[in-house]
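With one protein chain withheld, the remaining protein chains of the complex are depicted in position.
What follows is chain A.
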Amino acid sequence: MTRITDHSEVMPLGPKIVEVNNVSKTFVLRRDNSLKERIVTLGRSGRAHREKFDALKNITFDVEAGSTIGLIGTNGSGKSTLLKVIGGIIDPTSGSVRRRGRIAALLELGAGFHPDLSGRDNVYLNASILGLSKEETDAEFDSILAFSEIGDFIDTQVKFYSSGMYVRLAFAVAVHTNPDLLLVDEVLAVGDEAFQRKCMDKIRQFQQEGRTIVLVSHSAAQVTEICDRGVVLRAGEIAFVGSATEATKVHREILEEKRKLTLDDPAEEEEPASSKIRSITVRNTEGRVLKNLDGGESVVIEVAVEHSEPTGEWNSSMSIDTPHGQQVYGAGTLRSHTPHPAAPAGVSVIRYEIHELPLAGGQYFVNAEISNGENKQWDIFWQGAMFSVAEDPDQSGTVRARSTITTMAVSPE
């Protein structure tokens, strides 16, 4: 399912900062690790003790300066390996990575921290590893300390730090090294919520300053929130390059396929599902197709289902998501105990009328799922339709509501 979309919807950006050209990486897994074992298994039998594993296969893409790219994929899809290849920590087996500008990598929490040294010593050490001179670190030190919120613990050995303190200090140093390119592996999830918010603000500031960020993430929400582009990896290959929103959609489809593969009985897998979702359409109650809503009006979701053969009772469900993947509404026949009646082969259209959908401003996606009478899934269609709701300057959040604010009279003491 290799889909490459053009980037026309992405704003034109700065010059190329990273060029990944046909990169492949093969790991050789050995089962013998000592000299004795290796001599014993020398020669032809030694091959049997080796296994090749293609972590990355023919990866090609460019990163333009000023963009924020999310690398997403399931476990073991090669995203962390790709990040390390970009960082120059692992050499590719074939192909090349070329890049320019100053780089800072935040690949694991506390990379380069020595447990026996104080936080202060580690700041200097880590900053130096990231390419800062002593004078530059001196100048930034107070700012690093303030950002990390470590306080007086700065002179304590870091082995006594909590994991949150570790990552806060590491992140604080990395963002103060003035990088043109920041590589971030899934480390931001460690700090508490307040610190995560601070990290996000810092990342936004970086984006404003035209810095480039390459981020590895499992979280579709995080990718849609910060990234403008996404690269989806599957089993070491690029499955998709394009806008972040579409990338998370592809990622979800891959996850769904994977889930089906693990759930399905091999025997059942043989027969392809007899029914498919053809389309999802959002209309108003008069039947006009809607793209932009004012919020608060009634909405009709139409799901067209094609049955290739006559079917018994069957079920459907639909849900509405924010771009972060947060479900805001869901309904279905299983929930309401009202399955659809038996249908002949051909197209059936299901109509969900949602009365006065109170959504606040923003973008929303509609998903639908169909299954047979025993709730065995036939098909699922992620983000089959999209609509926008007009912003209301008086409120935030996803629920549209009206509030009245009054100041109660306060009697002086």
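Here is the rule we go by: a residue touches a chain if its C-beta (ideal position, glycine included) is under 8 Å from a C-beta of that chain, and two chains touch if they have at least 3 such contacts; residues count from 1.
Definition applied: contacts and distances are computed from a predicted model.
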Omitted chain, identified by the protein name its UniProt record gives, among "Succinate dehydrogenase flavoprotein subunit", "Nitrogen fixation protein NifU", "Acyl carrier protein" or "Transport permease protein": "Transport permease protein"
Absent-chain contact - pick from A:Ser96, A:Ser143 or A:Ser308: A:Ser96
Hidden-chain contact residue, picked from the options A:Glu51, A:Asp116 or A:Asp192: A:Asp116
Contact partner of the left-out chain, one of A:Tyr124, A:Phe141 or A:Tyr329: A:Tyr124
Interface with the unshown chain - residue positions in chain A: 14-17, 19, 27, 33-36, 38, 65-66, 84-92, 96-101, 103, 105, 107-108, 111-114, 116-117, 121, 124-125, 128-130, 133-134, 157, 180, 208-211
